[in-house]
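Of the protein chains in this complex, one is absent; all others appear in place.
And then subunit A:
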Amino acid sequence: MNEMLDITLWQLVSAYIFILILLAIVRWRKIPREKEIVIATLRMTIQLVLVGYVLMFIFENENWIYSVIVILLMETFAVYNIFKRTKKEMNTSLKKIIAVSMVSGTLFAFIYFDFIVVQFSPWYDPRYFIPIAGMLIGNSMTGITLGVGALIEGFSSRKKEVEAALMLGADPNQASKGIVNNAFDSAILPTINSMVGMGIVFLPGMMTGVILSGASPLDAIKYQIAIMLGITGSVSLSVIIFLHFGYQTFFNKRAQLK
């Protein structure tokens, strides 16, 4: 395996030219976005530098505790982010279900993926453990966010339909079937689409990384296929768990809409 080419500090600094070009263009076009561009660039730089140091520390001090702490932080951040990105009001039981489905769905997929599919050792090896966890959690987070949005939207725009079904003796499960299926669709669609476009429209980050680090494209592809399947499993599992318990929070014990 040949080592990845090192970028010197000056080479890296030269890449910021792209941002300068962008800034020049928006100034010339009088688009009021300079502040956002500068902030985004700074955040990206600082966050990555910090993450770099943290990861370096974790890689050098291989210890299961660090890997576990990282995954817990990721889960917490993901759950918090779903709450923040959902613009509509949520009741507390729905929030609890979001947290439980997010954590249980991704962990189940993660454990299966690590121990059955990739089988790295030790089980907490941060070089595998952390990026895999990040990909599964990140994608499930997006999936659940979309699912939450579609579920809440569905219950508000299709309220009459749910009511009409209940009046005819449907149970809450039957009455909300259309909404739940629709929410599942919207939650899972980005994952399906990225499988379809995989390799043709874009080379995903993970594969790019593996190729850059000197592995053969065929090895990179094997990883990418595996991780895509893992992501699909993680997203569908967490979304299904979320929807299965989530729709019930819209009904009370008397099978009436809240």
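The working rule: a residue touches a chain if its C-beta (ideal position, glycine included) is under 8 Å from a C-beta of that chain, and two chains touch if they have at least 3 such contacts; residues count from 1.
Following the convention adopted for this analysis, contacts and distances are computed from a predicted model.
Protein name for the hidden chain, per its UniProt entry and selected from "Ring-1,2-phenylacetyl-CoA epoxidase subunit PaaA", "F420-non-reducing hydrogenase large subunit", "Putative ABC transport system ATP-binding protein" or "ABC-type polar-amino-acid transporter": "Putative ABC transport system ATP-binding protein".
The chain omitted from view is touched by exactly one of A:V70, A:M135 or A:A165, namely A:A165. Hidden from this view is one chain, which touches subunit A at 160-161, 163-171, 174, 178, 254-256.
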